Each structure stands twice: as structure tokens, then as C-alpha cells.
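Okay, structure first, notes after.
Removed: one protein chain of the complex. Kept in place: all other protein chains.
Per-chain numbering from 1; labels A, B and C assigned in written order.
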């Protein structure tokens, strides 16, 4: 799968874009965030407060319990501040 | 006094601007309109429906019972349709 | 904080640039441009002729603008209103309001254009298939003005 990180989520993980294999048994955004949080202190810090995390699956806004598959593009970022 | 007429009030009276002497005893906009209405059929037609007449005294919106004097500039016109 | 009444057309982009030149305190600017449509109350119309009351017009526009400044937190504003004859598609009026906060700019802009419609001494005559016709004041415009009072 393709993973993208923006703004301070990008800064904390230290990654902007990467290809990653969805771990077996992970089927939702929430599960994916849990798996990513175990990759190290930067990832743990980035995902520490789920209230501050927004997610898009295949470039559409997604919720924590929405499904993810290994073919998806999933992005993580803070609340949007455009306009 | 100076009298001005705009839009269909001007068309009906046939006058755009004129100098006129305020008749003795006339002290309000309402009285002035009454006096003007007696000047002929065009004036009578122009002022037939007071609901459709707006007035300005010295370039400020005025009400029917506001005072007028012979030194004033008084204008008559339909409801405004700008913008 | 400027009002102008003129026969000539205006350039909205140039007016906006002039109003904002050197400003760094403005977060949002709302511009409203009113245009001549080729229909009105479901009938086809041609050119529009706007009559006004020279002298009073400028005073009324300045009073309307002062009222907006007292009601809304705006840092800059401009009203330009044309008179004379205009073809469909031509610009009639420009209102620009600038504020640190966008909501205030939107409120002030709509307030100004609502008031202009019913409180500034302009009268529109439309060319119709039956000849020129004075535009009647619209209840919807009166209602739009009333909601601010």
C-alpha cells in the first residue's frame, strides 16, 4: 500500500511518502494506525492523539473504522487549515 | 424654494427642476404635495398615490409630516431602485 | 472608505488592488459586482438607464458606508455606482469590503448592497419590447433591507 503523511504528522514520522505492506489481520484505518504506532517513537508520537488525526483512503476522507486494503493509498494529517 | 422631480414623477409633472414659492400656510411636505397636486392634471397624476412617493428635503430623506420652508430644496421621486 | 458616482465603467480588479495596496492587516476581501441582466421579472429586457439625484446620491452613499463601518469590523471599503445607460452584461455597481475576519467582510458587503437597493437615490428604467419601463421597487429588496434594522 501507499502511505502519505502531511504537516506535523509528516514531521513526527519523518516520512512523507512510502510503500508499506499492510500487516496480516489489519482491516481498518484504526488497525493500520495501531500497526504504524509500533514502528518507533516518531510514529508513536505522531499518532498519540487520535482526535488530532485525520485520514484519507484513496484521496477520500475516511473514518477510523473504514476498511483498508493493501491496494489502497492512505494519508494521515492534522485537521485541515486551508482557505 | 427649489423643487426637483425624478423618474416617473418627473415624467408625469413634466418638470425636472424648478424654482417655486411656497404658498402661504404650507409648512409640511404633505401640505406642499397638496399644493403641487392642484397645479394641473400632470401634477395630480404624479402625486395621486402617496404610498408611491418618496421625498427628500435638502437631500435628506423626509417624511410627509416633516417641515418645509421656502429656503429648502425638496425632491420627489418613486421608491429607489439602485444597486 | 470611499464612494464614487460616475457614468464610466470601472475595473473591479484595479479597484481591489488600489484598496489593498500596502495593506498586510486584511485577511479577507469581499467584492460584489452588480450587472445588467437581459431579463427581469421573466421578460426580456435590453439596455438599462439609471437616473440619479446628483448631490444627494453621494451623501446617501457616504451615509450608508458610515453606517456599515459603525456596524461591522471592516478596515477598508469602496462603493462605486454608475448612472446613465448600460447594456446587458455591463457592470452597474461595485462594493468592496475588507476585514481581518472574513465573516465581517461578508456581512458588511451584503448590508451595503441591500441598503443601496432601497436607500440610494437611483431609479432604473428598462428597455422592453413595449418601450422603456420604470423598474418597480421589489418587496424582496425591501425585506432584504428590513432585516438589518
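Following the convention adopted for this analysis, a residue touches a chain if its C-beta (ideal position, glycine included) is under 8 Å from a C-beta of that chain, and two chains touch if they have at least 3 such contacts.
Note that the structure is a prediction, hence the values are computed from the model and not measured.
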item	value
Chains on display which the left-out chain touches in the complete complex	A, C
Residue of C:32, C:53 or C:72 touching the missing chain in the full complex	C:32
Hidden partner interface residues of chain A, rising order	4, 6-8, 56, 59-61, 75, 77-83
Interface with the unshown chain - residue positions in chain C	11-14, 16-17, 20, 22-39, 88-89, 100, 102-103, 105-106, 109-110, 113, 144
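The criterion applied here is as follows: only the chains that are shown with their structure count from here on.
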item	value
Highest-count interface - the chain pair sharing the most C-beta contacts	B-C
Whole-Å gap between the CA centroids of chain B and chain C	26
Mean-CA-position distance for chain C and chain A (Å)	49
Between chain A and chain B, centroid-to-centroid distance (C-alpha), Å	73
Interface hub residues of chain B, defined as touching at least two other chains	none
Multi-chain contact residues (two or more partners), chain C	none
